[in-house]
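Apart from one protein chain that is not included, each protein chain of the complex appears where it belongs.
On to chain A.
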Amino acid sequence: MGTEQVLIQEALDGAGGRPRAAVVRDALGVGVAVGLSGFAFGVTAAGAGVSVLQACVLSLLVFTGASQFALVGALAAGGNPFTAAAGAFFLGTRNAFYGLRLSQLLALPKAVRPLAAHWVIDETTAVALAQPDRRSARLGFTVTGLSLYLLWSLTTLLGALGAEAIGDTAAWGLDAAGPAVFLALLAPMLKSTTERAVAGLALVLGLGFLPVLPAGVPVLIAALAAPAVLWLKGRSS
């Protein structure tokens, strides 16, 4: 029995809580909307010189959008594979903290965890945490994960194949999709002055070092804005 079947079955078993249809509707809304943006990733990857197979492998096996966009962006800019992968990895570290929250909320059987882990991303976490009880959380996580995974992978393939047919992807404005995705993920995180200070400092570092350091390195230096602001904050309080 696959992860999703186990989770759906357990979700169906219990009575009470939020109506299943409402949970499924919310989950599909998120899964479909974000899943479709795999098309933008496929096109961006193709524009970055990544093959159709490589783009599909990324969506199937990495399955965390920001890391994927960061990786192909860094490769397009001429970054070496290690700095490119390091940037993608650091972006992915937030998923560890989502998993920590989810492991208590979903209380998954040990055998299911290695499979469920692949779906631990921004969207599945957001939907699961929004639910009032464990059964709804499991259902929301599963439906979001499944719909997003299938659509994201499929639309990546279509985007990568379509990039050739589209021709000059820049003329169609598709090179703006990557930064727009980053901004959409970033915006809800800018809650307090600390977050805004980190974002501002990272922006200055990222752009400031761009002309003088090898591709990929300025982003890693910009990541230092996080500990730097924390340290300054600790000293001032």
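Note that contacts are C-beta pairs under 8 Å (C-beta built on N, C-alpha and C of every residue); 3 or more make two chains touch, one makes a residue touch a chain; residues count from 1.
One rule holds for everything that comes next: contacts and distances are computed from a predicted model.
Visitor: There's a gap in the complex where one chain should be. From "Branched-chain amino acid ABC transporter permease", "propanoyl-CoA C-acyltransferase", "AzlD domain-containing protein" or "CRISPR-associated exonuclease Cas4", what does UniProt name that chain?
Guide: Looking only at the record, the undisplayed chain corresponds to "AzlD domain-containing protein".
Visitor: Among A:Val52, A:Ala77 or A:Leu161, which one touches the chain that has been omitted from the display?
Guide: Residue touching the absent chain, from the options given: A:Ala77.
Visitor: Contacts of chain A with the missing chain: which residues?
Guide: Output for chain A: 33-34, 36-37, 40, 49-51, 54, 57-58, 61-64, 66-71, 73-75, 77-78, 80-82, 84-85, 87-100, 102-104, 108, 113-114, 116-118, 120-121, 170-187, 189-190, 194-195, 198-203, 205-207, 210-211, 215, 218-219, 222-227, 229-230.
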